[in-house]
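Note that one protein chain of the assembly has been removed; the remaining protein chains are unaltered in position.
And then chain A:
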Amino acid sequence: MKKNRPGRRLHRFHGGIHLPDNKAQSTARAVRTASLPRHLILPLQQHIGQIAEPLVAVGDPVLKGQMIARAQGYISAPVHASSSGTVVEIADHPVPHPSGLNAPCIVIETDGEERWCELPPPISDPLSLDEAEMRGRIRDSGIVGLGGAAFPTGVKINPGAGHEIHTLVINGAECEPYITCDDMLMRGQAQRIITGIAISRFLLGARQVLIAIEDNKPEAIAAMRAALDASGMDRAEVVVIPTLYPSGGERQLIQILTGQEVPSGGIPAQIGLVCQNVATAAAISDAVVDGRPLISRHITLTGGGIAEPVNLEALIGTPLNELVEQAGGYTGEAARLILGGPMMGFSLTHDRLPLTKASNCLLAASAEEAPPPRPASACIRCGRCADACPARLLPQQLYWYARARDIEKTEAYHLFDCIECGCCSHVCPAQIPLVHYFRYAKSASSAQEQERRRAEHARRRHEARMARLERLEAERKAKLQNRRAAVAKKKPQPKADGDASPDPKQAAIQAAMRRAAEKKARLAREGQTPKNTENLTEAQQRQIDRAEQRRAAPDHPPAED
């Protein structure tokens, strides 16, 4: 049963490590549906890209499956109410994130009635549906890559005109220890997955489908083969791949199946492939066939710290601590809480966090399973990290430069091809937390890039402002110049008799004074004196004297106004 079709040649990626898989603990129990929580906490950002925009307000009643936040921009995904109830809060809440910070969430108080909103009609033959309608349903269902990357699926199934897709790779490898949610999904719901694969394949126009499953999951392989045979899909094949971490990495899986490498900094679509997780395929089937949005997922609760390790099908937004209770609660051994697997997951400081679309596993590890980091010693340049690196990088070189905070140099050594799988840290005999250094360097690099873009933006704005100020100043000057020219034109031409006074007002005063003097002289010649200078009272005479005195004063100019 584990055999592949004759002629199917598998390739090998560089490095990789064999790890104890620790999967049996959680596959011993059947998948259960988690009970409905009192409160659902739905983060607005559960995907890569722009944060979703709330469509509801506090106090609004919501129905199960109702879109409560819509996608903003192309690379984004909507969020749906996982159950019916009332919106009680739209605020920042703790979310599963390595930073431990809060992020905007919509909190719904459930009413226990599980009343569905009106869904698009179910379709018996999904491939009879219009292509645009199918894409619309997938986009509006809020589906993101459920393998952990959470990239909006609506974008991924639309690779653009430049990329012709020949192969659809379905990732059922689930290579990380402890995690079994994809395994259990394949065992139990292979039919749904196959339907989703058929839809994806149709939308991508892929000629062949390769469903890759690691050889440590014989039940899943059998179930998927049976479902595939029953569906009668042509040029589709379940390919059994050897168990080797990290064969479930997109680039590694493509290399195993085709021998081709995805270009550095590129995407698989550039070489004609699209890779999709099995759970994503199942969600696509729900969205297109039943018109049902993504409101639940499988999550593995496992580790030495969990009493009854199990896979639960839980509503998105269910608090993790309630899920742990349904898995029998913690044993006394729980030492560290990890979201995701032991290799690529991140530590949580507490469990009052909601289940998000991207959470595939909650590992409550015992001290034995996840020992506290031991003090690192100096790098002895053994080169084991380079041997283990599946991306064929030089972790040792990267480490030196990251430690020296020489970010440019780390980029020159292809830092961004690092998939943070943790193989290098795992094999390091000096216990150096290599991946932590690379995460730091990646963060610092994107911070620098953002800073550079901000500076460039500020410089352009400053230049625009300076240009505007200059233009306004020039305009003001030009206006002033125009006014001056207009005034100069209006001014009467200087008289021929050589009146030097440039001011027309002065000239007018002079002329008036001249006229008054002439008139006075003429009257004096005729022997007429002013008629009002006789019979003056004493007060009037005094006033006249004072005026005469002022007029005679040498520093007092004649009144002009």
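Throughout what follows, contacts are C-beta pairs under 8 Å (C-beta built on N, C-alpha and C of every residue); 3 or more make two chains touch, one makes a residue touch a chain; residues count from 1.
Note that contacts and distances are computed from a predicted model.
The complex appears with one chain absent; UniProt names that chain "Ion-translocating oxidoreductase complex subunit B" among the candidates "Phosphoribosylformylglycinamidine synthase subunit PurQ", "Ion-translocating oxidoreductase complex subunit B", "Glutamate transport system permease protein" or "Carbon monoxide dehydrogenase". Considering the whole complex, the residue from A:10, A:88, A:127 or A:444 that touches the absent chain is A:444.
Within the complete assembly, A:456 is the residue of A:113, A:164, A:229 or A:456 that touches the hidden chain.
The chain that is not drawn here is touched, among residues A:98, A:205, A:242 or A:383, by A:98. Listed residues A:382, A:464 or A:521: the one in touch with the omitted chain is A:464. Where chain A meets the omitted chain, the residues involved are 45, 51, 95, 97-99, 101, 103, 373-379, 405, 432-433, 436-437, 439-440, 442-444, 447, 451, 454-459, 461-462, 464-465.
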